[in-house]
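Note that one protein chain of the assembly has been removed; the remaining protein chains are unaltered in position.
Every chain is named by a letter (A and B) in the order it is written, and numbering of its residues begins at 1.
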Amino acid sequence: MSAMAREQIHPERHHDTAAEVRIYLTIFGALGALTLLTVGVAYMQLPHAAGVVIALLIAAVKVYLIAAFFMHLRSEHRLINVSVAVCLALVLVLIVFVLPDLGIHELEERSRLEAQHSAVYHEAGAEAPESAPGAAAHGEAH
Amino acid sequence: MKDSHAHPGHGAGHDHGGPQSFWRKYVFSVDHKVIGIQYMITSFLFLLIGFGMISLMRYQLAWPSPPDDFDPEKLGMIRGTLAWLLGDRMEYGFMKPDFYNQLGAMHGTIMIFLGVVPLGVAAFGNFVVPLQIGAPDMAFPRLNMMSYWIYLVGGIVMLSSYFAPDGFPQSGWTSYAPLSVVAPPGQTIWCIAMIIIITSSLFGAINFIVTMLNMRCQGMSLGRMPVFCWAQLVTAVLLLVAFPVLEGGALLQLLDRVAGTSFYIPKDMMYGSTVFPAAGGGSPILWQHLFWFLAHPEVYVLLLPAMGVVSEIIATNTRKPLFGYKEIVGSMILIGVLSFVVWAHHMFLSGMRTSLANLFVTTTLTISVPSVAILTCLLLSLRGGAIRFNTPMLFALSFLPMFGIGGLTGLPLGFAPTDLHLHDTYYVIGHFHYVVAPGSLAALMGATYYWYPKMFGRRMNDTLGKIHFWMTIVPMNFIFFPMLFQGMHGMQRRLADPTLQWHNLPVQGWSVIMLFAVVTLAIGQIPFLFNFFWSLRNGEVVEENPWNSTTLEWACPSPPPHGNFLKEPVVFRGPYEYSVPGHKTDYLPQDEAA
Partner (left out) sequence: MSTAAATAAAAHGSQFDTNTGISHAKLGTWAFLASEIMLFGGLISAYVILRSGSSHMAIPPRALMGVPLATFNTFALITSSVTMVLALAAIKENDIPKFARYIGATIGGGCIFLVVKAYEYHHKWEEGITISSNLFGSFYYTLTGLHVLHVTGGILLMLFILITGLRGAYSPENHERVEAAGLYWHFVDLVWVILFPILYLL
């Protein structure tokens, strides 16, 4: 099929590409602005929790822009969008289910309790037992 | 990488530019059938190696330590040979604990990652799936070939850890930190080999997913795809999404070992009488989470292809439609989804808070529901069937009660309160071996008999097959059922000499019985191995469809030519139209027009 014929069937093609390019450049601008914003906010010395939330939110927006516009997820088959969403959900599962076990200063808490535990044994004059993390007693202390 | 694939006439007419050399055709082939057979032979070899290791271990466990009247100068024939072969890994012919642990870690690693998964997924999946969906090959044939060679390299690297100072990895297939971090150099090779093997799996998973989603022939909607293919699709997704987390975790372990990081090392960890030289601050439990996040879906990777195989064999050999196709497929998908939120039931004794443990108890008990649903559907599929008791059917039928026992014994492990007593005992070993050995592995043996005619154009001998069947299933029960007793009695895992713990003495006798069962099991594989190779030349020659089955793999020559189908099949109906009223034969193939 000749180039001319092709163009006749798809006359919008040139406009499509030009419009696409405009969108890409707009997103580029947005990404640049958001990068500056996130750095700026970081220097603002906000309380830690607020800082984390804002930084993650800005990152999420940037990730969305790249995924939706540069990776064309906006116009992509539902199968792919669902697959990406499922993966993100799984990463969240990993974080959300493990944080109660290991995060939020759990480790510190646990070693504090173990130190107490062995201190009690030392006082009683016996050998401190192996401070294996599997001891049920520690689980109950939480 | 071509974009479109389902070419008509892609079979006999396909040109590779002349006749292919032996190397191109049989060694470096991109044909999914050749690659499937390569995987099959290689995984059988690894299964034999893993079996050899456990045989040595079971010999050790039967008589773990010298009796009172032991004379080191007069070792018996077996013990003497072993002492001579294994040198200073043995002490007077009895296994040293380090070596026992090496064999244990390697048995698990080899059987799972180099044996059962490659057999179920890569061997039978590769061979059968494109045929069952009416495709000429996989979506990415060259990637497929690469997957095999990467797997082989990974397996060789894993075995080469034997030559590391202090030998094989010895921290269990679970490689728990911090032991695995401080372990001898073999463990570093474990990490590297796992990364290689995982890469092979990931490439394979990508191939399976794209093939099944994109290359189904005309009329083959997802709702008409055989259960075996659905099982492989769910399995591929599990592998794709779960393995990278372990890959990351293994990378962290590797760095802990060689780069001085402390991802899994707590602060001021004592190592012997000194503080371990690392900055600290990490958590050994983190390894457990990252490991089990993969390793739990991994057990469904072990299981689902086997369930798929059993479904196919049962449908063909009952001459009636599978009961509950939608329910089986839906349950498989549900198992896949739920498998990602149950992992910490392997960690109930790690000190997690009870509210988190309860969450995992709930999800674990929930996942037993779809498993039971599948088992029930398969059982109901038998009702009213005209059952043909050939060798593949015997294996498929035995899967049902064996998986039943395996699944039921899992329930007390899923309940945290009972798991407190059973965790890290032989009960666990009995449970999971029931699911994997007389469960999955037996099903895959059935698959071998079932699809051998398609692979090689000849049947395997059915009498030898039946001998193999009985000499496999019966001994397996005598090996794994007593483990349930030993475990409930309190015998711990991973002990080279359980008799050192006096409470184990009453159940020690079972270990002797188990050893004799192991020997019987070993002998029972001889008819299988003989049959496999003998039938290549002497088996009864078959045509396209020796089992009179309905699915598409039986609609092409045996063995299929390159490109599989002479012209692209067209599918008119679902996969299990057996005994359709009014039809002249008791099976209505998917691609038959009327």
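Throughout what follows, a residue touches a chain if its C-beta (ideal position, glycine included) is under 8 Å from a C-beta of that chain, and two chains touch if they have at least 3 such contacts.
What you see is a predicted model, and the numbers here were worked out from it, not measured in a lab.
Summary of contacts with the chain left out: across B:Val245, B:Val301, B:Ile429 or B:Leu444, the touching residue is B:Val245. Within the full complex, the residue among B:Val210, B:Ile333 or B:Ala522 touching the omitted chain is B:Val210.
Considering B:Thr109, B:Gln232 or B:Ser262, the position touching the chain not shown turns out to be B:Ser262 (whole complex).
For subunit B, the residues in touch with the chain missing from this view are 1-8, 139-140, 202, 205-207, 209-210, 213-221, 240-245, 247-249, 251-252, 255, 259-263, 267, 278-283, 286, 289-290, 293, 568, 570. Of the residues in subunit A, those that touch the hidden partner chain are 3, 6, 13-14, 17, 20-21, 24-25, 27-28, 31-32, 35-36, 38-39, 42-43, 51-52, 55-56, 58-59, 62-63, 66-67, 69-72, 77, 79-80, 83-84, 87-88, 90-91, 94-95, 98-99, 102-108.
The definition used in the following text is that only the chains that are shown with their structure count from here on.
With each centre defined as the average position of its C-alpha atoms, the distance from subunit A to subunit B rounds to 33 Å. Remark: subunit A residues 79, 86-87, 90, 93-94, 97-98, 100-102, 107, 110-111, 133-136, 138-140, 142 touch subunit B in the complex. If you check the complex, the residues on subunit B that touch subunit A are 213, 241, 245, 266-267, 283-286, 289, 293, 340-341, 344, 349-357, 359, 420.
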